[in-house]
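Note that one protein chain is taken out, while the other chains of the complex remain in position.
Chain nomenclature is as follows: A, B and C, assigned in order of appearance, with residue numbering initiated at 1 for each chain independently.
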Amino acid sequence: MDRLTPVPALGAGTQTIGSVTIAENSGVALASVAARRGQSDACGKVLKSILGDVPAVGKAILHDPEAGFWMGPDQWMIGAPMASHEDIADQLKASFGDAASITEQSGAWVVFDVTGAKMPDMCEILCNVPIRKMVAGDVQRTMIHQLGCFVIRRAADDHIRILGPRASAGTLHHALVTAAKSVA
Amino acid sequence: MRYSAFRVIKEALTGHKGWKPAWRDPVPAAQYDIVVVGGGGHGLATAHYLAKEFGQARVAVIEKGWIGGGNVGRNTTIIRSNYLLDGNEPFYEFSLKLWENLEQDLNYNAMVSQRGILNLIHSDGQRDAFTRRGNAMILNGADADILSTEDIKKRYPFLNTDDARFPIKGGLAQHRGGTVRHDAVAWGYARSADSHGVDIIQNCEVTGFRIEDGVCKGVETTRGFIGAKKVGCAVAGNSSRLMALANMRLPMESHVLQAFVSEGLKPVLPGVITFGAGHFYCSQSDKGGLVFGGDLDGYNSYAQRGNLPAVEDVCEGAMAIFPMLGRARLLRMWGGIMDMSMDGSPIIDKTHIDGLYFNGGWCYGGFKATPASGFAFAHLLAKDEPHPTATAYRFDRFEKGRMIDEKGMGNQPNLH
Amino acid sequence: MKQKSMTQTNRIAGGQVDRSTTLKFSFDGKQYAGHDGDTLASALLANGVRLMGRSFKYHRPRGPLTAGSEEPNALVQLRIGARQEPNTRATTAELFDGLTATSQNRLGSLSFDLLAINDRLSNFLTAGFYYKTFMWPKAFWEKVYEPIIRNAAGLGSLSLHDDPDVYEKGFLHCDLLIIGAGPAGLMAALTAGRSGADVILADEDFRMGGRLNAETFAIGDASGADWAAATVAELTSMPNVRLLPRTTVIGAFDHGIYGAVERISDHLATPAPDKPRQILWRIYTQKTVLAAGAIERPIAFENNDRPGIMTASALRTYANRFGVAVDQRNAIFTNNDDGHRTATDLHAKGVKVTVIDTRTDAPKSQDYEVLAGAQVVNTMGRLGLTFAQVRLQGGSERTIECSALGTSGGWNPNVHMTCHQRGRPTWNADLAAFVPNDLPYGMTVAGAAMGDLSTAGALAGGAKAAQTALGLTTPLPTIPDAEDAPVNITPFWYVAGSNRAWVDQQNDVTVKDVKLSHQEGFRSVEHLKRYTTLGMATDQGKTANMGGLAIMAELAGKTIPEVGTTIFRPPYTPVAIGAFAGRHRGQDFHPKRLTPTHNWAAEQGAVFVEVGNWMRAQWFPRAGETTWRESVDREVMATRGSVGVCDVTTLGKVDVQGADAATFLNKIYCNGFAKLPVGKVRYGLMLREDGIAMDDGTAARLAEDHFVVTTTTANALPVYRHMEFVRQCLVPDMDVQLISTTESWAQYAVAGPNARRVLEKIVDQDISNDAFPFMACADITVCGGLRARLFRISFSGELAYEIAVPTAYGDALIRRIMQAGAEFDITPYGTEALGVMRIEKGHAAGNELNGTTSAQNLGMGRMVSTKKDSIGAVLSRREGLNTDDDLRQVGIKPVDPADKTPAGAHLMAADGPVDAAHDQGYVTSACYSPTLGHHIALAFLKDGVNRIGEQMRLVSPLTGVDVAVEICSAHFVDPEGVRLRG
Partner (left out) sequence: MIINHPLLGPRDSAEFTYMGDARLMDRPDPDAPDAAAAFYDYAYLRDNPAGWHRELWFHEAGDRSWLVVTRNTVTHEISAVELASDVARAQGRT
């Protein structure tokens, strides 16, 4: 039987508004990792083996191919290229064994990469993160237009990645675009 | 002194020299039959009815600050009886009937204005719930009317019916609902109670109850001990603080509710309107200010002020249904302490201490209840039995599982 | 000195307007010209226009009282059409080319207002008069009196058109917020900025500098205005300093959060495309320096409200900053030395000035006449001041011709923001003013706002405040030399014997009203305010409150602080409601949540409905169907007859994992879960701790240590929050991990006798009834290996499955299902058909789980296990929840099959009275059952279990329904559940 073909959350592609570029990134596979009771250390070891280190509170490790960030106490999100990690949850289950509960998250999020000189101005009217003080690898969960999102400061100074609820991809994208126009 | 048009004219022509203080400033007596603690709307109404309807001559109201300084002077002035449950609807309808005759009863124009109240409907589930409620109102002898979107548009042509995130699918109206000039309610009750012999004692804070062998003998105050055969407490948001002096813990929390008024504007809103898919309700005062509010800030507070998120939430609701309000300016915001009960309904009951009575838990619905609350509390204080419309407002309903939960939010006060 | 021009007859030399530009504008239809840098008020005054508005109650002619945001009088309607903006202060409205303004609160023209009759009747319309009359006849209040009052009241008018502009909201973070860019604020910013701290400097004016722009003093070697401009330039060059001109800080909220409104486009004819009109900033700061300056207060005297009478400092501002003299003959009425400063400045500009000083020891002048120990006792001029009547020290009177009269009663430190957290200012007798006392968290006050009224004091105070706030140990910047005059004031509030002397000009509160308030016992500041409306106008009494307090104090024989303190609430100045709403209006009011089939459903022409923030397909109309019922009936019949498919992704899903997952579910569900085998689903009822049903759903055990819990769509978030509460707060050591996965999976119900035959074509494993019986669940694959989940559960009562795939594949899956089902005429169905089928099966949903229903009400009382503890179990046993006449869920059918049984209708005994006392219950959910061919309903009925078969009356007086119904089982279709097990 023919395999099913995935569709991007929105299919918004890439837009440049003034100096800001907003790109939907549908190539990220995601799964969350929650340490089982008493397994924080064991869990940390596996995280270290995958990411190079355990993401600290409010931090991401922008590792390749897997990257990860802290979501909550004893809980992390791991992301990797969809092309190689479509079954990321199974891969992680194999790595973590009984040390952690793994939950597939690929379908839960829409991912936007926002870059450009005016990115910080745009952030200021979108969400309550101290964007000008964030450095590469800082992550903050925040509200954008009432939507719970993760904002990740990527390596480049003018680059943030926003993970938002996939069902509201349209609303989130609209908020990003209007904010970009507003600061353009 | 009776107020009348004749009197106003006469005083105008004689230099306004004849006006007397609206109430006396008496020295507290050593002993009263009934002391009402709390010179807010409910306390003053209680005193008025005790004196006028129940023949109680020796009554005092004691107030820690100035009368009318609490929620009766910090609300959005709405009156209505659009309740659902048996425990509530007859009481609020009784209250509405008292409002309808208030001015003649008090000889004071509190500007009771039955401009109507409209609750907008945005979903089928909401329509079902409002239909049930409207029927309950009618079955209790109140008025209710279900309006179509077209009816509503005629009345509010600038409502957002074209581009609404949550389209308006109709509304439940109570045409007898409306607004009242809030301060005038406190002053009118105070003036009338005073004229019937009630001592209104301001700047007199209760510091304790004198309880001997399980019987309350009076109150200790900043102006000395005041003896009373019965003490009735009606202090709204401060209920827990006051009753703690009698070692009582109450089924309630105090929360901040903010309200707002715009700059004065020429008339735009004919009645009270309530958004059903957000937190916003609004009316326009006779002075032209849009008076509006929404939801609680959500946390326990005695601070009488709130924070921005609640302000924004309310204004978002305003813009959702009335996008023409964008350029109207919000003039002032204020916060009141709401005595949020565990089921969203009030308590008018005796306590376990003889001679100590309690009235509170009005949540943010206390203003409209003022006349009936005063009447029912006076009834209880005078006769030691609940008024027929207030029999459900008992302390023990939580222990017994007989909650009166209009909103169905359970034992979390900030959700009511 | 006067520069003659065609229209700007009052324009004089100097000031900071840009004379190289000419901006045309109109007021009440008449064309004028002004310059860049003007406000509407300064431009009108330049053009010789003093009359700008009418007062609230008496419709008295009014001109500007001030040159700032505290203005009570000069309120206009700015702009036309949908952008019409009532009550705009002409004193702060920045002039732009093409500006259109009209006067407001008048009947007729501004110079001939018919409602000025109220002024003649003022003796009848005293404070509180309306409480004493209009009571007879009773019906007349609403029908006659009130409409008249309402139409006369109010100020400007809204356009009644949707606001065409957009508003933005944002967040800023800093170490130090400085409010006010006068000498104190600028010096604070310089100090903090040079230290490297992150600084925000906000000022409501379009030109930073505060009073420095309106004064003639030097700072060091430069003029004050030049020093301000140079300082602003230095601050602009600092990357760590953010300057926010045109930004009013509106409120001090908890823990260092400030609201501020930046006016991005109000000085433009229209905002640039896609740009906001205003931005509401939420500023998060560690520390704050309040340098909001001071406001000069007027003195009350008879007829002190005529156009041309303003504060002395306003006259000075118009002259020094805007190059405008209000005609050539001015007078100053003062009780302090600052009034003389105005006189000096005006004199220097060539204006003839007379100073009336209440003090017998008033300073003398070579340049202008000083009448010491004199008072202004009355004024003349119908639409603008022409003469002032002065009583000289000896008691004789003299008339002074003047077109402008500046009053100077002393300066009130601008304590507004210090009161926002209920701080009370304290009385300073030297200044005869309130000064800040209890300060909000992290706030320091500097300059005139603190009572340091000299420029030198402000500069030093600003630097010190920044140093203190930030704990700087670095040396302070050099404080330049500046004037350091002491405050010399002899308090004087109102001229004795005056009655029609305005205290609150906008609300028309006079000395007489304050006296009456006192006479009638309204003596506390709160009573005074409420009885007279003193301080309740759009200016919040910034120029009025002190006068009222002082008069009351004198009448009561008390000191001013004994009467009360003036207290202010946010916002500092009124804020457009649109700014508080930001983008959240229209379709953007709330986010939209779209299901994975949304695009596909839209292609099918589905009608969508809002369910919370979700948009769900309500039904799928087909060609020829003219009513929604036709579509829904078809969807139901097709599903029951063959197979239907419905997107149920919106149901909440919570992933529950861990060794203690089953124990945990046992705690949150009232029924048992510990023994649920792997591969099975069970219905679960969740109670709140008060024993009332919270939510229901299913829990599927995918592994020994892994469940997937579903919730209703509406309760997804509260249930998840509740589960986290139980996990973290009540059972912290259980090995259980929760995560919401609602949006991770696209989930569809495939229901109907052919459901299996459709799914067999899609799933990669055996799903025969034996291999995958009713209530089975499994992790499976579909379409050749895609991970998926399958649940054999049924809401419709048919043979049914719910199948889930990762959301990205949802679109493909629905298309595949439709393809696979084509041979069975598979029919997509929406929420309406879903609702009909669940009512036909008697399943409770949101209308039944309304937060007041117990398990008993739902007929599930026995589900509440007594063998284990669960949330809500104990309190569900209370007597009030277990009475004999408890409401029970039943079914309803009409006796006459043609009748409807609508939701919200109430049940009455067939032969009893119809009233609340005899209410027996109510209908929760109703529908037309195409399966049965008549309407059916679910209801809660007292003692319902024992009343099956009873005939009752169903009434809905609200909607005109009164029908005979029969009580029946709620399981209308296939009560034995044969189909779903098939």
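Please note the rule applied: contacts are C-beta pairs under 8 Å (C-beta built on N, C-alpha and C of every residue); 3 or more make two chains touch, one makes a residue touch a chain.
A quick note: this is a predicted structure, and the numbers were derived from the prediction, not measured.
The chain not shown here is in contact, across the full complex, with A, B, C. Here one chain is not drawn; of B:63, B:124 or B:253, the residue touching it is B:253. Annotation: of B:12, B:85, B:245 or B:303, B:303 touches the absent chain (contact as defined above). Interface note: of C:142, C:175, C:254 or C:779, the residue touching the hidden chain in the full complex is C:254.
Across B:342, B:378 or B:404, the residue that sits in touch with the chain not pictured is B:342.
Residue positions on chain C in contact with the hidden chain: 253-257, 284, 421, 441, 689-690, 717, 721, 724-725, 728-734, 869, 873-875, 877-878, in rising order.
Residue positions on chain A in contact with the hidden chain: 57-58, 71-73, 75, 128, 141-143, 148, in rising order.
For chain B, the residues touching the chain absent from view are 238, 240-241, 244, 249-254, 298-303, 307, 309, 342, 398-399, 411-414.
Please note the rule applied: only the chains that are shown with their structure count from here on.
Each chain gets one centre point, the mean of its Cα atoms, and the points for chain A and chain B are 49 Å apart.
Each chain gets a centre from the mean of its Cα atoms; for chain A and chain C, those two points are 32 Å apart.
Under the contact definition stated at the top, the residues of chain C that touch 2 or more other chains are 169, 282, 584, 588, 590, 592.
Within chain A, contacts with two or more other chains are made by no residue at all.
If you check the complex, the residues on chain A that touch chain C are 1-9, 26, 32, 34-38, 75, 87, 90, 101, 103-109, 124-130, 132-133, 145-147, 165-172, 174-175, 178-179, 181-182, 184.
Residues of chain B that touch chain C in their complex: 3-5, 7-9, 12-13, 16, 19-23, 25, 65-66, 68-69, 73, 86, 89-90, 103-104, 107-115, 122-123, 125, 127-136, 138-141, 144-146, 157-158, 160, 163-167, 181, 183-184, 187-188, 262-268, 277-278, 284, 286-288, 303-305, 307-308, 311-312, 314-316, 318-320, 323-334, 397, 399-403, 405, 407-411. For chain C in complex with chain B, the residues that touch the partner chain are 56, 83-87, 123-124, 126, 129-136, 138, 141-142, 146, 149-151, 153-163, 165, 167, 169, 251, 253-254, 257, 259, 280, 282, 420-422, 512, 516, 519-522, 524, 526-527, 530-531, 533, 537-538, 540, 569-571, 574-578, 580-582, 584-590, 592, 609-611, 688-692, 694, 846-847, 850-852, 875, 878-882, 902-906, 914-916, 919, 922-926, 955-959.
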